[in-house]
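Heads up, the thing below is written out as C-alpha cells.
For this depiction, one protein chain was excluded, whereas all remaining protein chains were kept in their positions.
We just call them A and B in the order they show up, numbering each chain from 1.
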C-alpha cells in the first residue's frame, strides 16, 4: 500500500513535470498529449467505478463518452449557428460555457446509464458484457443516422468553449483545467470507494448473497454505481470533444469502449490511479511506437496480451503488489 | 403459549416432477433453538431458501413477526430482522473482518446511499460491528483480511454479521459443517447463549450439537416433516428411527 502511494506520487509528478518541460521548451503538441491523457484517464476513472469497484464489466461505456461529446457538440453548434436548441414548449438556447455543458453532459449520460443499467443489470456475466456492447452500438448507429447533427461526418465546433476567468484557447490553461477536473473526480472517487456506498458496492462484487442477507439490494447499489460511472465518463466525453473541437459517431464505437477498458486494465483494475497510469502509458506507447512503425497497434496488442497473461493487476498492480488499496 | 416468531404454514414446492417440500408447517418460538434435521436430499436447503426468501413456495405461507412475508424477497426479510448464515460462507473475502461486520451494521441501519464519508470512521457502525465481533470472539482479527481466516473463524464471522442486524430470528444453515471437534464445541457454546436474544432455526448435520442445543427438533424426510418434538421424544419416535436414525447411527 505504501508502494502504491509512491507510485501514485510518481504518476502525478510525471503528469506535472512533462507538461512543464513542454511549456518551457515550447512544445504545444506535448501539452495537447498531456491534456488527452488527463481526459482519457477521466473516462477510465468513470469506468473503474463500475468495473473495478462494482465488478460490472461494461463493454459499452463509449455510449456515455459519446453522449457527453454530443452534449457539447449539440449545445455549442446551436450557438455557432445562432439557432435555439428548442423553441417550444420553452425556449432553450445552446451554450458555449463549459460549466453548463459539463452539467448537461453529466446529466444526460448519467440518465442514459440509469436506463441502460436498469435493463442490463437484470443480466450478468457474458450477457451483461454483450448487452452493454449492444446499447453502445445502438447509440453509435443512432448518431450515424442523426443527420441534424452531422450524421456520419460528425460536428465541428470552431472555437473551444469558454470557462469563466480562463482563456481555454491557451493550451496550458486548458490543460490545467482538465487536470483540475481530473483531480476533483479522483478525490471524489477515492472518497466514494471508502464510503458506505463503496463498501456495499464492493461487497456486492464479492458476494451478492452477503449483501442481500444484510438487507441491501445489490441491484439498486449497482444501478446507482453504473449511473455515476456513466456520468463521469460522459464528463470526459464533453472535455474530449472540446479538446478536438469535434464530435463524431466514432466516440460511440465499440473500439472506444475497448480502449477505455484498456486504460483501466493497463494501469490496474480498482486502483485509484490505475486509469491515469494506463491512459498515460497508452498515449506514450501510441506516440513512441507510432513513430517507429506504422503498424504500432501490433505492438500495443502484444503488450496488452502480455499484461493480461503475465502481469495481472496492470502497471500499478505489478509494481505495488497484489493488495488493492481500498481494502 | 410462548410467542411464535417465525412459521411456515403448509408450504409446498415442486421442481418439475420432484416434490421438494410437501405441506411443511413449522414454527420457531421466542427463546428456543429449533433444529431441523434430515438425511441428505430431504429438502432442507429448499426449505431454508423458502424461509429466507430466495424461493417462492408453490403454495402455503411464511409468517415472520406475525406478518405474511411470502411475497417478500431476501432483502426485505433481512430488513425485518431475519439473520441468516450460509452453509458455504458468503462473505466479502477481500474485505477485512471488521468491514464485513460494518456492512451488516450498515444494512441494518440504512444509509447505504451516502457517497462521501469514510464508512470505517462511522463510530455508530463500527461500535455495533466491534461488539458483534467481541461476542463471537473475533475482536483480535478485526483488521485481518477475511480470506485469511480459518474455516471456523469464517463461521464465527457469519454469526457476527448476523448479530449486527439486531435480528429477531436466526436462520442458520449447517453452521457446524466442516468444523473440527474444538470448533464445533466453541460454536455450540456461542449458539447456546444466543437463543435468549433471538430464537434460532438451526439446520444441522452434527447430531451432538443438535441434541445438545435444540429445545425442539423437527425431522424432514422426502420433503415432509415426519416428527417434531424434544430430543428424547425424537429419539424415541419409531418413525424417525426407521426413516432416519436407522440409516445413520445417531448419538
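Here are some notes:
Keep this in mind: a contact is a pair of C-beta atoms (placed from the backbone, for glycine too) under 8 Å apart; a residue touches a chain by one contact, two chains touch by 3 or more.
In this text, contacts and distances are computed from a predicted model.
For the omitted chain of this complex, the UniProt record lists the protein as "Amino acid/amide ABC transporter membrane protein 1, HAAT family", which is one of "glycine dehydrogenase (aminomethyl-transferring)", "Cytochrome d ubiquinol oxidase subunit I", "ABC-2 type transport system permease protein" or "Amino acid/amide ABC transporter membrane protein 1, HAAT family". Here is the thing to keep in mind: the chain we left out touches A in the whole complex. For the chain left out of this panel, the touching residue among A:133, A:223 or A:247 is A:133. For subunit A, the residues touching the chain absent from view are 51, 57, 59, 119-120, 122-127, 129-131, 133-135, 137-138, 141-142, 144-147, 254, 258, 261-262, 265, 269, 295-298, 300-302, 304-305, 308-309, 312.
Assume only the chains that are shown with their structure count from here on.
In terms of their C-alpha centroids, the spacing between subunit A and subunit B amounts to 44 Å.
Residue ranges of subunit A in contact with subunit B, taken from their complex: 188, 191-192, 194-200, 202-203, 206-207, 209-217, 221, 224, 228, 324, 327. Of all the residues in subunit B, the ones that touch subunit A in their complex are 52, 73-76, 78-79, 84, 86, 90-96, 99-100, 102-104, 106-108, 111-120, 122, 125, 145, 161-162, 164-165.
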